[in-house]
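A single protein chain has been removed from this complex, and every other one stays in its place.
Chain lettering (A and B) follows the sequence in which the chains are written, and residue indices restart at 1 in each chain.
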Amino acid sequence: MQTKSTDPKVFRRAVGPENVSTEESELEHFRTAGLSSRGEPAAVVRPQGTAQLREVILLARETATNLVFTSSAPPRFRGDTVPAGEGIIVDLSGMDRILRIDRRNKVAYIEPGVTFNNLIERADEAGLKVLMPLLPRKSKSVLACFLEREPIIIPKYHWDMTDPLLCTEMVFGSGDLFRTGTAGSPGGIDRQLKAGLAHKNPLGPGATDFLRIVQGSQGTLAGVTWATIKLEAKPTVHKIYFACDDRLERLVAFTYRALRPRLGDEWLILGARSLATIIAESPGSIDELARRQAPWTLVYGVSGYRYYPEERLAVQENELARIAQAVGVRPVPEVPSCPAKKMEEILAGPSPYPYYKTVPRGAFADVAFLTTLDKAGAMVEVMSTACDAHGYPPSELGIYIQPIQQGRTAHVEFTVYYDPADEADRARACELVEAASWELDEAGAFFSRPYGSLSRIAFRNCPDSVEALRKVKQVMDPDNVLNRGKLCFGEEVV
Amino acid sequence: MSLEDYRRDIEGCSRCSSCKWVPYNQIKSWRFSKNCPSIYRHNFHTYSGSGRMVIGLSLMEGRAELDETVAEMIFRCQLCGACDSACKTYRDDIDISEVLLELRSYCVESGELLVEHMAVIDSLKREGNSLGELKTARGDWARGLDVKDVNSETCDVLFHAGCRYSYDPDARETVRGDIQLLRSAGLDIGVAGVEEACCGGRAYELGYRGEASNYADDVLNRVKSSGAGTLVTACSDCYSHFQYIYPKIGKELPVEVLHVSQVMDRLIDNGRLDFKHELPLSVTYHDPCHLGRKGEPFTGVWTGDKLDRPMSLKRSGRKGIYDAPRNLLYAMPGVELVEMERIREYAWCCGAGGGVLEAFPDFSASTTVERIEEALATGAEALVTACPWCLRVFKDAVDQTSADLEVYDLADLALISAGVAQPASV
Partner (left out) sequence: MISDEAYKELEEAVGVDNVSRHPAVLDSYAFQPFENHESMPWCPRPVAVALPSTTQEVSEVIKACNRHNLKHKAFSTGWGLWCGPTTDDVVQIDLRRMNRIVEIDEKNMFAVIEPYVCGAQLQAEAMKVGLNTHIIGAGPNCSPLASATSMHGVGHDSIYMSYSARNVLGLEWVMPTGEVTRLGAPGSGKGWFCGDGPGPSLRGTMRGYTGALGGMGVFTRVALKLYNWPGPPEIESTGTVVDVMSEVPDCLRIFGCFFPDKDRLADAYYDIGEAEIGYNCLKVATPAFMMILAPHLFKKLKGTENLRRLLGGTLGQMFLIILAGISREDLDHQVDVLKAIVDEHLGFVLDAKNIPTLGSNLAMNFIRATMPALVFRIGGSFSTALGRNDSLDTQLAWGEAIAEIKRGYAKKEMIIDDMGDNPYFVPYENNTWAHCEVVYPYDHRSEKHLAGSSAINMDFIINAIESCMEPMFGVVPSARKVLSPLTSNFNRWQRKLSEALDPDQTSDKGFYTDEAEFDFTNVPPERVERLQKLVEDLTWTELGPPE
């Protein structure tokens, strides 16, 4: 279906005039993000609840309007909230209530607009911990973050790719309401809560898993109006360690042996530049800080819980020390300019405003994909070669390796920093990211969350999946009103 | 008993498939985890213990008709009993082995006969053996041995050689040696020579119950007239039939029945036999089905709710003869026993049983080869067994596959170790 100009005013019917805006100051946030191409947002529509969202979608179907969901406040970097062509932005960030925190079952009920800061505070009061991605934007929606399968930094709690997202309420592109997991069980939520449900089971209902289908769909299939999120108990004692090395393989070997029996809590590997970017207190100190770091730093946490906390901590420390010694790695309590305590604080919260990755040069572009840990080194090689070829110093590349699925999979994230005001620099970053993506693809990188032009690479590899996904799209969003043209749902892919 | 008598057993099957696997706690690898040669070869559920029981139900319910194909499905089974002992791990109330026997009898009574089996029965009727050999040659194996003839003398121990040991040139020496060894240990032994006939167990297994009964009578009479207090056989098949089929059909032998390995084990225990000759050999031991799980004595027909059947009367397969052969191997200086993965009540069949060797030689051979591969996987130099039927098929398979594996009868190793035979003869 072709994109069609729609008078945004029609949406007033659904959300009231006060919740439809055509102010340029608001629209500009959705014209472009990162390296994405320009879109043409016509209005921002702000539903105040599920019923309104449903109305919006039904209206979009009537008027063949392209809807683009957003739940986070700006800045935005990935282009998934920039319409391909014309579109109406459906901003859910105003739905920002934390509906409930259940201490016993360790779960939070949140609306899309809830940000990490809010949630951390509320969880903390209950003695619980939010499973954090690495330094999310302060304004980032928790729900949107996990809908995008953003990795968390404690691999042992990442049992499956949907974690820590549990149950959801969603409105399909057809305008139909659906609840996933145990939220979809008979009865409304109040009744379910009275019956003792804690909405901890993310699967179903029935023999289909719409949450899983919608996750990673970049708003192309449904809008999610609330969700339950898995929280964990706050440790009684907690310590951060570092292991620095000039060889990634050693840290990888350490990681494999440690994660297999689920030792450690936080567990991530950073290249010197990323580490420096994270710990730097001012942009000017990053270069120097990066020089002072080892090429690779593994950051890991160990914890003790309510019963025999010190004993548990000691067991973990000793086991990890044994493994470290066996693989030739030395755990230390600090790295240059960053003692353990500081890192502990950094990892526990969102990024300082606006976003740590913009600090070095003002803008950045990520290449993120999945692989296994043993292949991460080879991927770094490929990326470094590409950097060389594009005149980008590999030493300035941000590298973040996050074991997920309890160590079975690795999320690898390369960050190219650039100056958005310098067109040549921007173009170079653009070319580097494009070229490197192809080469990484060739080397086995799995672009499981392809944003923007990466979709072309990602979906070219799996024509069968594309065919099936398009059928699914047809079922859930029959008139193609949700984030038109994205992922494999555009004309140009495959 | 008839098929209908086992309806409750059959209807009790939950289709759990345990009858297709080595008991789960004992599964040690992907490769050697199956236990039923028949479904291993033919794959349809029909060919498992459960599947055959369902055939029975289907026939009883008139859903399927007995025809040549169904009969073949029923007979493509070694009656090895692995399904039964695996099922018994869980179930007190299902006797698969009995159902399998009833199915065969049902086929025979309904006239669905296999020509190859008819040939066996024909041979039995004409020559008293299952191998198509001349009756007049039956006693040749014992010629020249200094041993009593029970047709004219009494003795303490009656030795029953069995068809295969009597006729198979590769096996005859073994029983000759057995006699020498037992005699040298001071036993008063007699044999029936040319008058010995088949034990009839094969006939029973093939479904020809009348013939089986006749041969049982023959043995029973001979045992009685010999004055023996013990019947010893070297053949595992005969052993199983004496211990199980005979009492089941009301022909219980009024003497102690022993396999030759048990006798030797006792002789060692009481110091009358000494293995003194070094035999540097690593071996693995194959439990013959009929000596092992099917060597359990008959304990009576339980007519009530089988859940109320005392454990001691349940045919679990665990009370077969497993230790005596192993004790002998342990007692032989120089012999090192390396076990296969599938042993004792969950041993894999040699392939020869249940009339399969006669009727479906390819299927039999593929079963044998599977066991040879398992033996090879242990790294042992030799595969040892205690049954002439196993020995025959193992030897043939090793010849055909050129496997780097020696095949021995346990008794032959005993003879060497005891100094009764020379190493060259094995």
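Keep in mind that, in the parts below, a residue touches a chain if its C-beta (ideal position, glycine included) is under 8 Å from a C-beta of that chain, and two chains touch if they have at least 3 such contacts.
Worth saying up front: this structure is predicted, and the values here are computed from it rather than measured.
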Option from A:Arg12, A:Arg31, A:Arg100 or A:Arg212 whose C-beta touches the chain left out: A:Arg212
Full-complex contact with the absent chain, from B:Ser33, B:Ser110 or B:Asn214: B:Ser33
Contacting the left-out chain in the complete assembly, out of A:Thr32, A:Thr63 or A:Ser185: A:Ser185
Positions on chain B where the hidden chain makes contact: 8, 11-18, 21, 23-30, 33, 42-46, 50-51, 54-55, 57-59, 61, 63-65, 69-70, 73, 89-93, 307-308, 316, 318, 345
Missing-partner contacts on chain A, residue numbers: 50-51, 54, 104-106, 149, 159-162, 169, 176-182, 184-192, 195-201, 203-218, 220-221, 230, 233, 256, 260-263, 305-308, 311-312, 314-315, 318-319, 370-374, 405-409, 444-450, 455, 458-459, 461-462, 464-465, 468-469, 471-472, 474-475, 487-488
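Here, only the chains that are shown with their structure count from here on.
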Distance from the mean Cα position of chain B to that of chain A, given in whole angstrom: 66
